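Heads up, one of the protein chains got dropped from this complex, but the rest are sitting where they should.
Coming up: chain A.
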Amino acid sequence: MIQATELTKRYGTRLAVDHADFTVAPGKVTGFLGPNGAGKSTTMRMILGLDRPTSGSVTINGVPYHRLAAPLREVGALLDAKAVHGGRSAYNHLLVLAKANGLPRSRVDAVIDLVGLHSVAGKRSGGFSLGMGQRLGIAAALLGDPGIVMFDEPVNGLDPEGILWIRNLMKALAAEGRTVFVSSHLMSEMALTADHLVVIGLGRILADEPMAEFIAKNSVSYVRVRSPQPAELAPKLALRGWRVERQPDESLHVYDTQPAQIGDVAGAEGLWLHELTLVQSSLEEAFMRLTAGSVEYHAGQSDDQGSPDGPAVAGWGTPLESQAPQAPQVEERIQ
């Protein structure tokens, strides 16, 4: 259990973390999601006692990190896979850490076994590939069989096999009842692994809720309908209990239903349809909307693009508006 209370970190005039309150509970993967520079790493460093909070506090199982009896037995962290002395062999790196917590040598062998580094254990870690370095970092994190594991952007730069391995590892660790806290700037990655979501933007906690709730709340989908007779169609659709919004361009946004059902209604009423499009905002877009006001560096784009209110934030998978509205068409958008 990790508990942050009013956790704040100020660098000069910049608030890196701004009165963050959140709890990371055992038995599930908690995703820590935020754009680059949102304060994820700073928060994780404060959890580990590496950085001192300007105000507020964060505790591990009720105590500050530096007061844990044997930290590696309770928390395993991978903040930066490159944070090893490259001149030391993988085995010796793990041995140094094991000795710091009075763990037996057998633990070093056990974690080397677990992450599959036997063949290179005696080699200096400076020559390791990113994937091997990541495995070494995870071996170090699991050295003391900790009840809490923390990974900062663990899949960054990994190949598909490595990504899959880490995803499965995190799920397995959570299934064993451990507290798994993992940061990412990719919603798509979180959607695949996290059970619970803590969203941070410009140092502020923007959401702290179960993944299912976040999805339900944020993944809006509606059907865009264009008809030469919108004034007649809209009431007919509303009659079915669907929410209908008339847009300035005379198209209709219909919620709580599917394109086929709208087509059926229109057909039964003898009304013309020129477009019938299922528009689904992906979780990535939901995340971008949520953090839109809190991104540290915007790419150079004009204000009307990627506006927080627009259903389709600029990016891949945006319905092509240039497609002439024609016969009813269904465009399933890929998340």
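One rule holds for everything that comes next: a residue touches a chain if its C-beta (ideal position, glycine included) is under 8 Å from a C-beta of that chain, and two chains touch if they have at least 3 such contacts; residues count from 1.
Here, contacts and distances are computed from a predicted model.
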**Request:** Mind telling me which option in "ANTAR domain-containing protein", "TIGR03943 family protein", "ABC transporter permease" or "YciI family protein" is what UniProt lists for the chain we can't see?
**Result:** "ABC transporter permease"
**Asked** With respect to the chain omitted from the figure, which of A:2, A:58 or A:79 is a touching residue?
**Response** A:79
**Item:** Among A:110, A:130, A:215 or A:234, residue touching the chain not depicted
**Value:** A:110
**Message:** One chain is left out of this view; which of A:95, A:186, A:279 or A:292 touches it in the full complex?
**Reply:** A:95
**Request:** Spell out the interface residues on chain A facing the chain that's missing from view.
**Result:** 45, 48-52, 65-66, 68-75, 77, 79-80, 82-89, 92-93, 95-97, 99-104, 107, 110-111, 113-116, 140, 142, 144-145, 161, 165, 168-169, 171-173, 176
